[in-house]
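For this view, one protein chain was removed and the others were kept in their places.
Up next is subunit A:
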Amino acid sequence: MFGIETLGGTSQAAALVGLVFVEAMVLYVGYGVLESVLGPAVMKLLGGE
């Protein structure tokens, strides 16, 4: 997956951990933006206002 199969054992391991790290950063930023944009509207909706 993501073309990392061609790398050697140690490089592949480092690439895998790096990918998980990048995904975590992207998720943190992405969901943060989503929360700030949609959060108040969702809270209003769920709160029955």
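Criterion: a contact is a pair of C-beta atoms (placed from the backbone, for glycine too) under 8 Å apart; a residue touches a chain by one contact, two chains touch by 3 or more; residues count from 1.
Assume contacts and distances are computed from a predicted model.
The listed options are "Universal stress protein", "Probable membrane transporter protein", "Oxidoreductase domain-containing protein" or "GNAT family N-acetyltransferase", and the UniProt record of the chain not shown names that protein "Probable membrane transporter protein". Contact between subunit A and the absent chain runs through residues 1-2, 9-10, 12-14, 16-17, 19-21, 23-25, 27-28, 31, 35, 43, 46-48.
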